[in-house]
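Mind having a look at this structure? Questions to follow.
Every protein chain but one is kept in place in this view of the complex.
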Amino acid sequence: MKYKSQAVAKLYFTAAIGLFVGQILFGLIMGLQYVAGDFLFPEIPFNVARMVHTNLLIVWLLFGFMGSAYYLVPEESERELFSPMLAKLMFWVFLVAGALTILGYLLVPYATLADITMNDLLPTMGREFLEQPTITKLGIVVVALAFLYNIGMTILTGRKTVINLVLITGLIGLAVFFLFSFYNPDNLVMDKYFWWWVVHLWVEGVWELILGAILAFVLIKITGVDREIIEKWLYIIIAMTLITGIIGTGHHFFWIGTPDYWQWLGSVFSAMEPIPFFMMTLFAFNMVNKRRREHPNKAATLWALGTAVMAFLGAGVWGFLHTLAPVNYYTHGTQITAAHGHMAFYGAYVMVVLTMISYAMPIMRGNKANNERAQVLEMWSFWFMTVSMVFITLFLTGAGIMQVYLQRYSDAPIAFMAAQDKIAIFYWMREIAGLVFLVGLVLYVMSFFVKPGVKVNA
Amino acid sequence: MRETFTKSMARNIYYGGAAFFFLIFLALTFDTVSGLSKTDNSQNLTGQVAEGKRLWEKNDCIGCHTLIGEGAYFAPELGNVFTRFGGSTEAIKAFIKSRPKNGIPNRRSMPQFNFSDEELEAIAQFLKYVDGITTARDWPPNKQG
Partner (left out) sequence: MDKTAHSSSDIKTASQAALLSLLNLTLLPIIAFSALLWIYNKTQPGTIARYHAELGIKTNLFAAIALFLVSALMIAFGGFDSAWTWVYVISYFTIVHTTFIIFAVWALVRSWSGEKLNKLM
């Protein structure tokens, strides 16, 4: 580790992994509720489990992004972090606020939580992914501002690399677009339209900048390829992200009461959205192939390559699968969407955070890379989680195709619940794949505690 | 990605492309929002409907249902429930009211929210208003949602 203050990232990464475990446990609860509808009812109804599942994901990814920024920005800027104290303080503020929010979801009915937190003063709750009480949202804004100030001052007073600039642009965008979560008009069409300014412009916009910057940083470190080349790739990838992704928001404006021109614009631009992910695969493969050194951290290399491939598969291919308006007419709001959501979030954002953790954590713990046995275990966890996520996606895709056929496409459409009963087999298989994912996650956590073994001759 | 294509060219494409398409997006947004009253059923957006939307949000209905295709995929689409229930707000209210407190063995069940009659009416009116929004190709494809 080049700078002492980079170590604050360790706190963030530890919390991220802890919350990741929680997220998966709630995912398994929901998965079971899909087939055993009364499981944990009425104590933890599905909507509560889902809120916990998705909110934990968002929060731990944010912890991961912040940790990554705290690790890479000082190294790129060639100076200590502007204020390690502020970073630590904000960590605890965010963790406590996050934990209280999750406990609020679990311990009291959601309506009571809305009352306690005085949602009526500025109603923002109860919209998908933005379920957090308004005061939590305000807390997120405060944490984000303090974080941006800290990172921004470090970059401004240090070396300004392309990676730093792209990262901070992405992070500022993240904060700015989050502000639309406070806009909640009574008009449902308006509500939906600007809700996507948070959700879409996050995950198919500015988050990809953050993803690109983190991946580029790790690739520079592990491959030793010339920075000029990597930065050129980074620019062109994120250029394509924004060129396709901004108007690509239109694929969410097909059926919500917005004008018909969105059918064309949304289809054409979002059909091009796989391009940046495709280029990311090309980029990562190319850099690893042209590597100038053999970095001892094989696990981090695997995660980096995995991110590129799985982001292309989940966000690119599975997004394209249902993004054209004539297809989306049938698939909108079915298990196809769930399939895409799972693989895209895992492939792009979960994996890039795990890539960064894999690279940075050993260094913060005093080694250039983990010992061989720990790395082998970590790579096993990679394959368990990644392969099981492919299967989760395939099973949900199967469920979705069946659902579309029975409920929407058929000449004699059947009711939602009747269709759900007919596709239960897919949900059972998804749940089993989910358990395999959990095994992978347990192996992942264990890999942090593996001591070097006695050298065996081989 | 050869010598002729420089980093500064890549940077210019990034800044230029992002700015250009964001401005187009803003213009399209302006156009969309200003013409929205033709489709958004805002003429029926009463105080009661707004109250219904608050209740919809306060009970996290979106955590199980989809509303015009967005939300969770655990329970039926409600953007067209008014049509599906035969154009009757009474039927909607009766359904919500009759949910068993402890669920249904082995089945998915909607929780019992213990709404007052006034609240039930507001929610039903909200769902009726949503059903009145004009969507492209009259989405969803059929009344099953």
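Read from first to last, the chains carry the letters A and B; within each, the first residue is number 1.
To be clear about the criterion, a contact is a pair of C-beta atoms (placed from the backbone, for glycine too) under 8 Å apart; a residue touches a chain by one contact, two chains touch by 3 or more.
In this text the structure is predicted, and so the values were computed from the model without any measurement.
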Chains in view touching the one left out: A
Residue among A:V309, A:A338 or A:L441 that touches the chain left out of view: A:V309
Contacting the left-out chain in the complete assembly, out of A:V93, A:L394 or A:V442: A:L394
Sole contact to the chain not displayed, among A:L321, A:V376, A:M417 or A:L438: A:L321
Footprint left on subunit A by the chain that the document does not show: 278, 281-282, 285-286, 289-290, 309, 312-313, 317-318, 321, 390, 394, 397-398, 401-402, 405-406
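Assume only the chains that are shown with their structure count from here on.
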Whole-Å separation of chain centres (CA-atom averages), subunit A against subunit B: 23
Touching residues (chain side subunit B, partner subunit A) in the complex: 1, 5-7, 10-11, 13-14, 17-18, 21-22, 24-25, 28-29, 31-33, 35-36, 39-42, 45, 49-50, 53-54, 56-64, 66-77, 101-109, 111-113, 129-130, 133-137, 139-145
Complex interface listing, subunit A residues touching subunit B: 33-34, 36-38, 41-42, 45-48, 50-51, 110-111, 114, 119-120, 123, 125-128, 131, 162, 184, 186-190, 192-193, 228-229, 231-233, 235-236, 238-239, 242-243, 246-247, 249-250, 253-263, 265, 329-330, 332-335, 337-338, 407-409, 413-417, 419-420
